[in-house]
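Quick one: structure below, then a few questions.
One chain of protein is taken out of this complex; the other chains stay put.
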Amino acid sequence: MTGALLTIITDNWWDIRDLSNLSGAIRDLVSDAGGPGWLVYVVAGLLGAAGIVTFVGVTAIINIWIERRVVGRMQSRLGPNRPGPVGLLQPLADAIKLMQKEVLQPKLADALVFTAAPIAFTVPGIAVLAVVPWGRNMTLASLDAGIVFIFAMSSLAALAVFIGGYGSNNKYALFGSMRVIAMLVTYEIPIVMSLLGIAMFAGTMNLDGIVRFQEDHWLFLIMLQPLAFVIYFMSSSAELNRTPADLAEAESEIAGGYHVEYSGMKFGLYYAAELINCVTVSAIIATLFLGGWWAYKLDEIVPGWMIYIGKVYAVYFLFIWTRGTLPRFRIDQLLAFAWKWMTPMALVNVLMVAAEVLIWEETGWSAGVLLPIYVVLNNALALALIVAWVRVFAPRFERFPDRPRFYSTIDVPSLPAVAPVQPGTQSQ
Amino acid sequence: MPHPATVTLPGTAVAERLGAALPGAVREAFAEHVVLEPASLFAAMAFMRDDPELDAKYLVQMCSVDMITRIDVVYHLASLARNHIFEVKVPADHERPAVASVAPLWIGATLQEREVYDLMGVAFEGHPELTRLFLWDKFPGHPLRKDFMSLPGGQKSGLSQFPKQAPGQTGGEFRPRDAGAGAP
Amino acid sequence: MIEQFGRAGFLLLFAVAFPLLPIVASVVLGVFKIRPRKPDPVKESIYECGMVPIGNAQVRYNVRYYVFGLLFVIFDVEAVFLYPWAVTYRQLGLYAFVEVVLFLGILFVGYAYAWRKGAMEWK
Partner (left out) sequence: MPIKSEPVEVNIGPQHPSTHGVFRMVARIDGERVTDVKMVVGYLHRSMEKLAEERTYTQNIPFTDRMDYLAAMTGNLGYCLSVEKLAGIDVPERAQYLRTMFSELQRVASHCMATGAFINDCGAWQTPVMYTFRDREKVLDLFEMTCGARITTNYMRIGGVAFDIPDEFLPALDWLVNDDLPARFEELENLIVGNEIILMRSRDVGVVTPEMAINASLSGPMLRSAGIAWDIRKADPYCVYDRMNFEIPVGYNGDSYDRMVIRIEEMKQSLRIIRQCMAELPDGPHKVDVPLALRPPAGEAYSRVESPKGELGFYVVSDGGPAPYRWHVRAPSLINLSVLPQMTIGQSIADAIVTLGSIDINVGEVDR
């Protein structure tokens, strides 16, 4: 049995086009050897799961290096470069350091919750990857409720952050976890609404089906749904606690927020899980908006899973880029942004798509004619809505000129004779 | 010179203006500064702040000087609009220094008065929150006073009043760290 | 269908094992005294910028977003209704479109009311 397994792996190692061939061969081996049906199922499932977890582990390690190097380059500095060639061993050094560190746990913290939170934070990010197609026939669990599964899983991470922060019994962590919940209840809505249009176009919530739709119609859904992409990207960066919206950890305000009390490997898990969650969201975006493993004719030459991972990292680069560039919102501004822009825009997007799909179905015109029109229409609409919002609803910064006035001599305006006296404001 | 520098008002001029409005507020007037009566400090300061000619809306700084027999609280007042500056001094008793607080007149005086209280021990009556600014709340003495090194109790620095320190172990003189072995 | 969920379950097992592994490894290192464990009261106290914390952190916190919570429930339930509709929309046709326009219209009135009432401000 083991010998046969080895033979299969050695015989098929070159078959990188489609890793499911390998898995299928092993499955065949088990069923040929007279294994019962459940064993075949378990073996296949475990193989797939092991493959995904390996990817996640490698990603978590590589991303530490990537993120630090890329942001370092953006900040005109080097980033880690001492351990190993160009600092490649930095993640390893980090891991060893974190493992060796003394684990500090505040006495007043709730021990069970305190330990469970980083684990619970890591799980959803990995579990979501079960439904994404890694290549043709390379989906671990091709769920018909795939999108709903993604929502269900990804909001769990916020709850883990909340219990960890609240269980730390620390005030900064309290602020952080309260902010997380506020952001969760606000950003869940644009996230859920923005993907409705995709489900409508594809007619399914199955992620395989969505990729197949993009393949069949020869376009990426980002062209058809630019508004949804913008909304989803922004909301998920809020859900991920990445920089324009990293209010939950906000190290300049609340000194690290929910993970302020964590140290050692528990902190390491938070750190790794943040990167894993980021890759997971990138994977979802790559699947839903960028065609997954399909890339016009390219997927006939290059293995689909390679294209897919390339797209995932392209989206991940966008996340790093925003992180390296933008300052942070204030919580009320962020929430107002979600309620007053993203939610109505997502609703408008749903109605727009509903009308478009209705026309498509009722007239029976071919997709080849309609879809290019829709692409142009939707892009124009997205642009118009963004510009209109900026013009109408955005705070009017033009109230005051940006540039200061210049004086070449001193000039003090004559102030009222009695200046305001405010005694005792310090000890109210 | 294209820009006229700040005019330093002579103390006599200030005293003249002040004395006309508040007789008895000025104790002495010098060329550099004017010395006020402590009793009428607040009224004099309020007058100088709101007077259109002196126009001392800006409290440049305040500090205190230990003059052995008394403690002088020094105020530098300025008018930004007229670009002049002048100096006002108020003597306070050396043992129990206390003058009126000007914090109700200038917000900027709140922290500076706390500093003066902390380091020189001048109690400002009417200050909203007169606590130590820099030093520990139970620190003995006020270090900027010239007699700080000869606090009551015979100790040189007053540090012996800290807990956990035996009397005689602290002193003003410098000792090498391992004085036991080689030093005489 | 349940077969597919079962496969997701396999990944869930791995996903739980993945974070447990380093935690266990860290504990093992602690057992072998590679990782130090020298507790003292200061280390076990709560970080509050180096000062002794004032009061307890598990207080009745003033959540400013309880109105958001209500809105969230409304909108999320709405989204749950919309997803099955979205998937079968192609089969249902014009009727479903009119239905959903009515549905969203009612919802939008409530949304506009909430906006007008200032429910979307973090006060």
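Per-chain numbering from 1; labels A, B and C assigned in written order.
As a working rule, a contact is a pair of C-beta atoms (placed from the backbone, for glycine too) under 8 Å apart; a residue touches a chain by one contact, two chains touch by 3 or more.
Quick caveat: nothing in here was measured; it's all calculated off a predicted structure.
Contacts of the undisplayed chain with the visible chains, over the whole complex, involve A, B, C. Set against the missing chain, the residues A:G3, A:P85, A:G368 or A:P404 yield one that touches it, A:P404.
The missing chain, though absent from the display, is touched by one residue of A:A44, A:I254 or A:V281; that residue is A:I254.
Shown as candidates are A:F55, A:F151 or A:Y172; the residue that touches the absent chain is A:Y172. Touching residues on chain C toward the chain that is not drawn are 48-51, 53-55, 57, 59-64, 122. One chain of the complex is left out; on chain B, the residues touching it are 1-3, 5-6, 32, 57-61, 63, 65-66, 74, 76, 80, 83, 87, 106-112, 115, 119, 132-135, 143-144, 148. One chain is missing from the display, and on chain A it is touched by residues 71, 74-77, 171-172, 174-175, 243-244, 246-247, 250-255, 323-333, 394-395, 397, 400-413, 415-416, 419-422, 425-428.
Basically, only the chains that are shown with their structure count from here on.
Taking each chain's centre as the average of its CA atoms, chain B and chain C sit 57 Å apart.
Between chain A and chain B, the centres computed from C-alpha atoms are 60 Å apart. Chain A and chain C have CA centres that are 14 Å apart.
Residues of chain A in contact with two or more other chains: none.
Those residues of chain A lying in contact with chain B across their complex are 409-410, 412-415, 417-419, 421-427.
Residues 3, 49-50, 52, 57, 80-81, 83, 103-105, 107, 110, 128-129 of chain B are the ones that touch chain A when the two sit in their complex.
Interface residues of chain C facing chain A in the complex, by the touch rule stated above, are 1, 3-20, 22-23, 25-26, 29-30, 34-38, 43-49, 53, 56-59, 61, 63-65, 68-69, 71-72, 75-76, 79, 82-83, 86-87, 89-90, 93-94, 97, 100-101, 104, 107-108, 111, 115, 120-122.
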